[in-house]
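What follows is a set of notes on a single structure, which appears directly below.
All protein chains of the complex are present and in place, except for one that has been dropped.
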Amino acid sequence: MAHKNVDLGRLLKGTSIIPVIVIKEMGEALPLARKLVAKGYKTLEITLRTEFGLMAIMEIAEAMPDVIVGAGTVINKGQYEAAIAAGAQFIVSPGHTDALIEEAEQSEVPFLPGVATPSEAMKLYDKGYEYFKLFPAEAVGGLKLLKSMISPLPQLKFCPTGGINEKSASDYLALSNVFCVGGSWMVTS
Amino acid sequence: MAHKNVDLGRLLKGTSIIPVIVIKEMGEALPLARKLVAKGYKTLEITLRTEFGLMAIMEIAEAMPDVIVGAGTVINKGQYEAAIAAGAQFIVSPGHTDALIEEAEQSEVPFLPGVATPSEAMKLYDKGYEYFKLFPAEAVGGLKLLKSMISPLPQLKFCPTGGINEKSASDYLALSNVFCVGGSWMVTS
Partner (left out) sequence: MAHKNVDLGRLLKGTSIIPVIVIKEMGEALPLARKLVAKGYKTLEITLRTEFGLMAIMEIAEAMPDVIVGAGTVINKGQYEAAIAAGAQFIVSPGHTDALIEEAEQSEVPFLPGVATPSEAMKLYDKGYEYFKLFPAEAVGGLKLLKSMISPLPQLKFCPTGGINEKSASDYLALSNVFCVGGSWMVTS
């Protein structure tokens, strides 16, 4: 049976860009989510960097059932579980730890783990992972790193995030091993 | 109880730049240390790259009690223990291994482990670490990497080292997740 991580391929099939959102005040989530959906975004990543993140996931999951909402910046088991309880359909982390991987194994909700080197990705591929967040993309090798992995490791698919803007996003999306891109440029403008 | 690594925040509170020193001949350590202290440096990292390193730590620890002296380039358990016996107040490594982490758990002297990716830092954060050496800073993403980690991982604090000079040091020190910078530019000039 395929690993749950592989479900991300299906879940995010129609998604090329994922807005990565930091909610800074109460009541901000729904208006912002509606604005982004109006711009054409179908998938939103609400980070747990602020205390408003979980509530925002809950509000969007309830009020906007057509939106695919994920939880970002999840760095421990407690956040993983709270995000699912709030309605997150996928879980994203800037990296990965043994505890997060263990939690993901037990969960029904797929995990998009952050990686920064081929070995970090290969170790998770051995566990069944095929979809990864490359973070922070621009700092750890960006397009060069991704291009270099296409030939030896074509089975690994990446969502580069970190330092990407509207212009560079299309360069990333043109690569065969990039399934989507994360960024915040559309949130702030 | 906080992890011993967190003691580094207190120990290095007044330190913004750590000279990283390679002792190349007998008798060089104390004059060099005095010269650096006269320039305002309070903390010195004496590397174990040469056979004079341990003796230098011993001499400085004994003759200059106001200096905070650490041992650098520690890559195994034997060096860790020898450095402490010589009087090192903290232990630095270009990276980290299971053996070094195990040794650090048992030791009273705090360990500043080298990391180069978010996952390397997050795995140690799960064990209680909050202070890291980013090495080699300029090669593995430098300012870009550190800036990208501020928003998702503000709890991780870094001492970037490797390829930094007097001019770039201030750019690093301006970042909220940089607690000090390591370098050798002040040693050779």
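Order of writing sets the labels: A and B. Residues in every chain begin at 1.
Criterion: a contact is a pair of C-beta atoms (placed from the backbone, for glycine too) under 8 Å apart; a residue touches a chain by one contact, two chains touch by 3 or more.
All values reported here derive from a predicted model rather than from experimental measurement.
Touching the missing chain, out of B:34, B:49 or B:144, is residue B:49. Against the chain not shown here, chain A presents residues 116-123, 125-126, 140-142, 144-145, 147-149, 151-153. Although one chain is not shown, part of chain B still touches it, namely residues 22, 47, 49, 72-73, 75-76, 93-99, 114-117, 120, 135-136, 138-140, 162-163.
Definition applied: only the chains that are shown with their structure count from here on.
For the pair chain A and chain B, the distance between mean C-alpha positions equals 33 Å.
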